[in-house]
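Yeah, one chain of the complex is gone here, protein chain that is, but the others are all in their spots.
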Amino acid sequence: MNVFQAVFYSLSTPIFYKLMLISATPLIFAALGGVFSEVTGVTNIALEGIMKIGAFTAVVFTFYTGNPWLGLLGAIIAGVMLAWLHAYVSIRWSADQIVSATALILIASGLSAFLMEPIFGHSGQTDFVAKIPKVKIPAIQNVPFFGQIFDEMSIFVYLAFIAVALSWFLIYKTPLGLRMRAVGENPKSADTLGVNVFRIRYFGVLMSGVLAAFAGAYLSIGELGQFQENMPSGKGFIALAAMILGNWNPVGAMWAALLFGASDALNIQLQSILDIPPEMKALLNLLPFVITIIVVSGFVGKTRPPAADGVPYEKE
Amino acid sequence: MEISDNITVMRLGKVTGNVAAKNTNARELANMMVGREVVLRVEKSAKKPGKVAVEVDNLWVKDNRNLDAVRGISFKIRKGEVLGVAGVAGNGQTELVEALTGLRKIEKGKYIYNGEDVTKKTVRELRERNIGHIPEDRYKYAMVKEYPNYYNLILGKHYKEPFAKNGFLNHKVINKNAEILIKRFDVRPPDGTIPTGNLSGGNQQKVVIAREVSFNPEFIVIAQPTRGLDVGAIEYVHKEILNLREKDVAVLLVSMELEEVLSLSDRIIVMYEGEIMGEVKPDEVTIEELGLMMAGHRIEDIKLEEKLAHGGDPIEK
Amino acid sequence: MKKAVLLVLLMALVVSSFAFKVIMVSDVGGLGDKSFNDGTWAGILKAKDKYGIDVQVIQSKEQSDYVDNLSNAAKEADVVVAVGFMMSNALFDVAPQYPATKFIGIDIAPPEGGKVPKNVQLYLFKEQESAFFVGYLAAAMTKTGKVGFIGGIAIPPVERFRYGYMAGVKAYNDIYGDNVEVVVGYTESFTDAAKGKSMALAQYAEGADIIFAAAGACGNGVIDAAKEKSLKLYGIDANADLATVIDKYFEKGEGYFAIGVDSDQDYMAPGYVLASALKRVDNASYYGVRDAYRNRFKGGLQVLGALEDGVSLSQMKYTKGLVPARILAEIEYLNYAIKSGLLVVPDNENDLNNFSADIEFPF
Partner (left out) sequence: MKNKLSKNAMNILVPVTSVIIALFIAGIVILLIGKNPLSAYWVMLKGAFGNKAALAANISKMMSLVLTGLAVGFGFRAGIFNIGAEGQLMMGAIFSTIVGLNLGGVSPVFAIPITMLAGILGGAFWASIAGYLKATTGAHEVITTIMLNWIAVYLTNYFVAGPLAVGQGVPKSPEIAQSAQLPPLMTVQATTLPSGIIVSIIAAILVYILLEKTTTGYELKAVGFNPYAAEAGAISLSKNIVLTMAISGALAGLAGSMEVMAIHHRIFGDFSGGKGFDGISIALIGQNNPIGIIFAAFLISSLRTGSNAMQFAKVPDDIVTIIQGIIIFLVAADRIVRTFILKFSSPKGGESK
């Protein structure tokens, strides 16, 4: 099979779409988190750290309670706590948001590695714990092709798309969303119109904690059933890229995440299909990154962040 | 004034007056604030403009949303002449200013300066030709607020001698330059090392004007020069603009303040939705006519209306 | 207070200077990799239980820590165990500086010149031999005629696993005149479990039903994929006991399996991990420490294969019942053939291409 045939073959298989969704799901959650925070004007490059602490806490809570849903709850609590730290210094103390987020990434990675030993008695990776069960939607199961894509799909995948819809609705169709965007574009005039800039920004950042924690929990208790030390392996940063590529819009971020997931799926599938030497297969792993660069520069071009993104607001 | 009983006026850290509100008026207060008689309507000398410096022909410019903002306007400015641009904000003035200073692409039309076609020139190339610019949003476009005054006073010519040589800044010259300009333009506090962002609005504008004037422009684009300034600063700015006119500089003055345009300009064009509604002389136009033009009525139509209203008789001015 | 601290420190120093001390320096993977770092540590702990020695582990965070950590360890310990091929250069730089300390290098090849310092004992493994067994087993057990291989990064040990695995499949094909195919993929990572899982799902979708993962922690994802696919096929939930799993396998006549690597990973998902290709780093570190403790340390390179108990097939504690007795016997015979030199498993691309199994089973 030559490369083009392989690509077309791959695109015609249900597993391609399944892998795309699996790969895109954590990116969608985290990118949405990024959107929430940045729409209100607080940059949040700490997504990677929040995902990590979320993934870790999810496993710890599941480990102690045996209930993965409580694990998810734990992830959300941990994510919100980390996000709160970011919010507190960024909003209350006008801290440099990139600096603060960089710090939180380090703290998350230090804490999860450090606590592994006392909790599980060994480092590196945790024990296996219960996973959040997969769901089957009977109506889809019997549809050819789609049935194969959506069989045994994690509930997180559905939740991700619901989250996209809800986020879009919240940000673009509700008074709260209007306030969020106003605060992100022009906090001063929002303030003069009686919007509580600080409270809206707290809301945005804490929501990013919730969503990034979902992303992390998906990785640990949604798919694998354990936490490994380097868990998000850069997915938080890729989500950041998806958020920018999606022009700080929930739906755009979703498409960007799907694009990334698709190129990742293509890489994985081509490796199974093509008969080429190992070092060439290794190079196939470049695919998602090269495709993203081409799309960013060739098709999307300039994206525009919220005007007050990253700018601390101080009441005079 | 409406709510106070007594008013204390402070200037330069000293109390210069204390009056009861009911015993005073705006003119007197303004007087106390600036320490001298405020000339609200500037007296400008009669002056014969020189030859044409700037010629704009059928200019088209797009805005940020990629819509046409300036739609085929044409005008000329002569040396030593102030051309005022009036209009309600957002009718293409900003885009016009940006186009003439190289900040925005000119889609169609010609921009001739001293006989040379400069339609496609960059900001730097235009500045090299001594085209100055006092932007409307001084905080955003006119200065780097983190930079000390001595740096902001060279922005635009920072790479040229005497400020720089072989790629290195000459801090001695830069400091000297700042010292001289700060003194000459009365910037307060008189300290070149203070970040310009820490100055008051008026003093910031003085820094900007000092810079642009010191660059010896032959043509200068001035937008909203007095926005947000106190009376003293306004007067100062007006004086500097007229000084430029005296020095035979061609001036394009864009302002939302009708008074300002009327008192400083030799001729006025009014913009509405990217087009020129008419060109008038300040002493041949009424505020009412200006207002109508700003609302989108062409000067010919207005004159026609007036003729009809007076039963066909041309009105005497 | 300060004095007390100092005193404690001093005491600790005095005490430790009497005991025979072994320090293991892990590579960046670190303990908890359920692979060679953990395995090496297990061997050291075994020596500790037996001889009552003092043991410690030092974790490396990045490449440039190796020299530092090995040097520090060399000052403190009688024996320093360096784990992992990444540490090669550092080990050969450090060891000659501390001639009184003995060094054990696990999975470390001799330097380019080939001269191993006198105080260094290196252990390499014939990964291809254990992979050969699982390759043969996979070929015998597949119901789809397709088996998978997922490598981490194509480094020599991973490649040796692949050569052995493919040779095992080839041997089965030769012997049975079958045509089992191998699907190969690389995650380019030893840690991204999510990618391991995705790749396994893709290979299962391509028709493979048994996948051997030589990809470190990525393998956890492969095992999880096998379990997930089987659960769906068997129609049982994750908590089903082993007996149910086995019954269902026979009932359906098929199933999805992963094959573990390095240490015995069968327990990670009983009934879903068919077997593990063991690399007995624990034996290597135990032998090394034992020899040093008994003053029989020689130095040099030892390549441990099936014969030396360096590699083997796992016990298959949970899945032995799934495999036909004849296949188990054949594997036992192949083991014998390898140990006795009748069969040489290829360890490079060229030999693999020329490999054909010339085996007559005596039964």
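Each chain carries a letter (A, B and C) given by its place in the written order, and its residues are counted from 1.
As a convention for this text, contacts are C-beta pairs under 8 Å (C-beta built on N, C-alpha and C of every residue); 3 or more make two chains touch, one makes a residue touch a chain.
None of these values were measured; they are calculated from a predicted model.
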item: Displayed chains contacted by the hidden chain, counting the whole assembly; value: A, B, C
item: Which residue of B:158, B:184 or B:310 touches the chain not shown here; value: B:158
item: Touch with the omitted chain, as defined above, among A:129, A:171, A:219 or A:241; value: A:241
item: Option from A:6, A:81, A:111 or A:276 whose C-beta touches the chain left out; value: A:111
item: Those residues of chain A which, in the complete complex, touch the missing chain; value: 45, 85, 89, 93-100, 102-111, 113-114, 117-118, 123, 234, 237-238, 240-241, 244-245, 278-279, 282-283, 285-286, 289-290, 292-293, 296-298, 300-303
item: Where the unshown chain meets chain C, residue by residue; value: 1-2, 5, 8-9, 28, 56, 58-65, 67-72, 76, 85-86, 88-90, 93-94, 97-98, 108-109, 112, 153-156, 188
item: Hidden partner chain, residues of chain B it touches; value: 101, 103, 122-124, 127, 133, 135, 140-147, 151, 155-159, 164, 167-169, 171
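Simple rule for what comes next: only the chains that are shown with their structure count from here on.
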item: By count of C-beta pairs in contact, the leading pair of chains; value: A-C
item: Averaged-CA centre spacing for the pair chain B and chain A, given as whole angstrom; value: 49
item: Inter-centroid spacing, chain C versus chain B (mean Cα positions, whole Å); value: 77
item: Distance from the mean Cα position of chain C to that of chain A, given in whole angstrom; value: 34
item: Residue ranges of chain C in contact with chain A within the complex; value: 29-34, 37-38, 59, 148, 151, 153-154, 159, 162, 183-189, 191-195, 197-199, 201-203, 205-206, 208, 217, 220-221, 224, 228, 232, 237-238, 268
item: Residues on chain A engaged by chain C in the complex (per definition of touch); value: 13-15, 18-19, 22-23, 26, 116, 122-125, 128, 130-131, 133-134, 151-152, 219, 223-226, 228-231, 233, 264-265, 268-269, 271-273, 278-279, 281-282, 285
